[in-house]
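A single protein chain has been omitted; all remaining protein chains appear in their positions.
Going in written order, the chains are labelled A, B and C, and every chain counts its residues from 1.
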Amino acid sequence: MIRASVVGATGYAGAELVRILSGHPEVRLSMLTSHQYAGQLFSDVFPAFFQRVALPLEEFDTRKLAECSDVVFMALPHSMPMTMVPELLQGGCRVVDLSADFRFSDPFAYEVAYEPHRAPELCRHAVYGLSEIFREKITGASLVGNPGCYPTCILLPLLPLATPGWLDLSRVICDAKSGVSGAGRGVSLATHFCEIAQAFKAYKVGEHRHRPEIVNVLEMVTGEKSRLTFVPHLVPAIRGMLATTYVSLREEKSEAELRERLRDAYRGNDFIRILPENSFPDLSHVRGTNCCDIGLRVDRESGMLILISAIDNLVKGAAGQAVQNMNIMWRLEETMGLGALPPVV
Amino acid sequence: MIRASVVGATGYAGAELVRILSGHPEVRLSMLTSHQYAGQLFSDVFPAFFQRVALPLEEFDTRKLAECSDVVFMALPHSMPMTMVPELLQGGCRVVDLSADFRFSDPFAYEVAYEPHRAPELCRHAVYGLSEIFREKITGASLVGNPGCYPTCILLPLLPLATPGWLDLSRVICDAKSGVSGAGRGVSLATHFCEIAQAFKAYKVGEHRHRPEIVNVLEMVTGEKSRLTFVPHLVPAIRGMLATTYVSLREEKSEAELRERLRDAYRGNDFIRILPENSFPDLSHVRGTNCCDIGLRVDRESGMLILISAIDNLVKGAAGQAVQNMNIMWRLEETMGLGALPPVV
Amino acid sequence: MIRASVVGATGYAGAELVRILSGHPEVRLSMLTSHQYAGQLFSDVFPAFFQRVALPLEEFDTRKLAECSDVVFMALPHSMPMTMVPELLQGGCRVVDLSADFRFSDPFAYEVAYEPHRAPELCRHAVYGLSEIFREKITGASLVGNPGCYPTCILLPLLPLATPGWLDLSRVICDAKSGVSGAGRGVSLATHFCEIAQAFKAYKVGEHRHRPEIVNVLEMVTGEKSRLTFVPHLVPAIRGMLATTYVSLREEKSEAELRERLRDAYRGNDFIRILPENSFPDLSHVRGTNCCDIGLRVDRESGMLILISAIDNLVKGAAGQAVQNMNIMWRLEETMGLGALPPVV
Partner (left out) sequence: MIRASVVGATGYAGAELVRILSGHPEVRLSMLTSHQYAGQLFSDVFPAFFQRVALPLEEFDTRKLAECSDVVFMALPHSMPMTMVPELLQGGCRVVDLSADFRFSDPFAYEVAYEPHRAPELCRHAVYGLSEIFREKITGASLVGNPGCYPTCILLPLLPLATPGWLDLSRVICDAKSGVSGAGRGVSLATHFCEIAQAFKAYKVGEHRHRPEIVNVLEMVTGEKSRLTFVPHLVPAIRGMLATTYVSLREEKSEAELRERLRDAYRGNDFIRILPENSFPDLSHVRGTNCCDIGLRVDRESGMLILISAIDNLVKGAAGQAVQNMNIMWRLEETMGLGALPPVV
């Protein structure tokens, strides 16, 4: 049994980790930390888990974590993990960090997007945890930088079409939409039910920090310079994310060829579902699952390729992919503990 | 492996059965029927199940069902199952019927609430499938009348307190609230998103057919004459049901005594969670689970006992309890296939 | 023109006052106060009002308010207005207070429900602003205690049936449901979109402070001792409130008689709509309006009278009734500025 701990267990991603790991047949939950709720039970904070998860919430404690954990999942805001991870690694744990701190192999790239890095030497040892793309590197990793939700949703359809040079990466437009849980569990007027329930808006227009992450991976994988216009929007739904990406084809390709390329690239990857002709993703179809659904259209008038992809931001976009990465690191069945079916409704 | 079939697999309860049975380790799904969608794949109708459930939808066919099924789940509107079930039983299947057709052992009681019964001789052989209460009878049953969602939600807190004679059953008031999926998957202006999303109303005020079902079971179990005022309301949520029941205590009881009585009654029943003092159910805490959460208060001013209970109407209120009953009938672990944790959010 | 000011203009009730008063043909908005947002424009805080309401938000200032206002609307949490109102009255303003501070003519009753009153001598001069019931007293009032939302919704159907002695007030059960805006604009996990959007629960079970307010008015008007069991619930809708009240009839009355009595009582009152037979309120039908819709049923089995009433909690339950009271105080057409039709959808 893998002994797993969750640091920051009371945010939405952390709690989703607890939920998924609780049902994982090869995992025993060891320690849950929460600064805000230390001393309470996890199920005091999430009463839905009354009589289901019995663990207490504790203050962060490197030594204790290192002793009781084979893997530590970090579910904290960026800038915190980079001060904690070095000692956890020294203590012998493997770490999956869900923040942005270890998503850039170049600490300067991190600094441009965020702030000066305080563990720069670790950056190049961390593996970017986009499971289907970097599986081999993840296997041997001791530190995985789990991808952002938008990068996961946007890169999965783009990469297999970009690597053969089919796409004009100099002008990619990505119009993305996220459910409200993406804003986290912190309280704010911006997530007040009354302000959201019949609203829809763009936010961080052209300024979201997931843009450099996406561009970074796109350029690293293709070796091409890329320019991405990225506008995220807030959907009045609890979970889920859908991205509509517009990109020109360098050479004419039929929808069938493009779809076939995606199918080839993801054959054997149960979580990536390439939808048939005239089918497009709906975020309700991936809710609660670790799936990324992908549909595409070549627009008959403009010739533009339209890629539409959807994930559950808390699962494939956070906790689910983190557990998938753990499965890869321990060479378990990659879908283990992640088999939940979507709700009928 | 139990070979299970679902008749009416494209309504919400039927599809939820498909979802739950797909993940059940001792079940193999045999046949799914749908009159409206016969000839299509289940996943054509529910695209969320693309590459997850591969079965086709077929027309109802007694012989074929009987041959390929050990158990048949009927998820049809009332009045249809009573014409189909006799032959299925003769064909050697056991049947769990989710409609009202076999919930009354007295066919005349059924007739008063619904219409003349066309298989009256079967009524007294059917077992009422309120799992925690009628477990022993269910074990040997060949035909289970699965309870209505409101009766499940309302009877579970009431029965253990009513059997010792603690409650004044002559004046029980039950104010119940259901999510929209309770109205079914049929199209209607009443379930149009725009008519519901910011609405809340009572419906079938004093006229809902679940009242006689509740009263019937209450009187059967307690031997007392009961009078129930019952008003269901429609909540703008997809799933879930919450009932607030007001009843006078015949003799003074503390909250602690009442809670203890419920804990005793349901000890060992994992799906019934008696909440601690000052905790009350929220339908979001039972979503996707087979749980019934129960909270209670003795009102300090009026002395009235307030019982609050919540279930997921499609799980404990329909498909989940049906599978729980199958587990009981086959003497499997009662929670098998029903272990889904609630969503974090 | 009446010069009107709003103290606490950035809560939901305060902002709704600003919205309604902006469109009132006999009102000129004078001063808006907000401690949290002083120095900003109202439309900075509520961007929907960009280019529509140009007023700044200022710190509370008794002298300034008194000078520039004929009427001051207090939209602050309870316990604050009682320290401010005496000087405003001395300054020559008339005041409509939306908090609980002046809803009890007996300061001791206030103390039991809330805390010691700091302007007890004013309590008996304040008029309870349930417009349709206390219209005459309101006309001459200098200080109106605007009713709570639940009391408004629950008392309007009850009072005309209780005054002739038709109801058994010793056992009234009121199961009430409110939209989320009733919880105010303050940030809290309890109003986070993700915690609410698919949830439904009871809160303050048997403990809500609107119960003594309701009982107080009921007893004052009828002269009878009353016992009320009151359970409020939270509906995942932005606005609106619906109450289902269960009460026994002292003598047999037909639905027609009861409806006729209500029609008589409210004849000429445009905001009270007595629905026809078999029609029941929906909170979406009163959204944005100052209406209270009332439906009723005599339950055929239990003989219990079921009263269902709905209001918009921010309009008839707060700002709308406050403006209606101002109209009464200034002997304007009572519906002036309050004629908004409900949305089609």
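Here is the rule we go by: a contact is a pair of C-beta atoms (placed from the backbone, for glycine too) under 8 Å apart; a residue touches a chain by one contact, two chains touch by 3 or more.
All values reported here derive from a predicted model rather than from experimental measurement.
*Asks:* If the hidden chain were put back, which of A:L122, A:A183 or A:L283 would touch it?
*Replies:* Within the whole complex, the residue contacting the unshown chain is A:L283.
*Asks:* So one chain is hidden, and I want to know which residue out of C:R171, C:H192, C:H233 or C:H285 touches that hidden chain in the complete assembly.
*Replies:* Result: among the candidates, C:H285 touches the missing chain.
*Asks:* Looking at the whole complex, which of B:T191, B:T222 or B:T335 touches the chain that is not displayed?
*Replies:* Checking the options B:T191, B:T222 or B:T335, the one contacting the hidden chain is B:T191.
*Asks:* Which positions on subunit A touch the chain that was left off?
*Replies:* Counting over the whole complex, subunit A touches the hidden chain at residues 171, 173, 175, 177, 179, 194-195, 197-203, 205-206, 211, 227-229, 231, 233, 235-240, 242, 244, 246, 280-284, 287, 295, 297, 299-302, 304, 306, 308, 310, 345.
*Asks:* Residues of subunit B in contact with the chain that isn't shown?
*Replies:* That gives, for subunit B, the contact residues 12, 180-181, 185, 187-189, 191-194, 196-198, 236-239.
*Asks:* Where does subunit C touch the missing chain, residue by residue?
*Replies:* 12, 15-16, 18-19, 22-23, 46-52, 181, 185, 197-198, 238-239, 270, 273, 275, 279, 282, 284-288, 293, 314, 339-345
Simple rule for what comes next: only the chains that are shown with their structure count from here on.
*Asks:* For the homomeric pair subunit A and subunit B, should the interface be classed as same or different, according to whether the shared residue numbers exceed half of all numbers used?
*Replies:* Comparing the two copies, subunit A and subunit B contact each other through largely the same residue numbers, since over half are shared.
*Asks:* Provide the C-alpha centroid distance between subunit A and subunit C, rounded to the nearest whole angstrom.
*Replies:* Distance between chain centres: 46 Å.
*Asks:* Once you find the CA centre of subunit B and the CA centre of subunit C, what distance in Å lies between them?
*Replies:* Between these chains, centre-to-centre, one finds 39 Å.
*Asks:* Based only on mean CA positions, could you tell me how far subunit A sits from subunit B in angstrom?
*Replies:* Going by mean C-alpha positions, subunit A sits 37 Å from subunit B.
*Asks:* Residues of subunit B that contact two or more other chains, please.
*Replies:* In subunit B, the residues touching two or more other chains are 197-198, 238-239, 282, 284, 287, 345.
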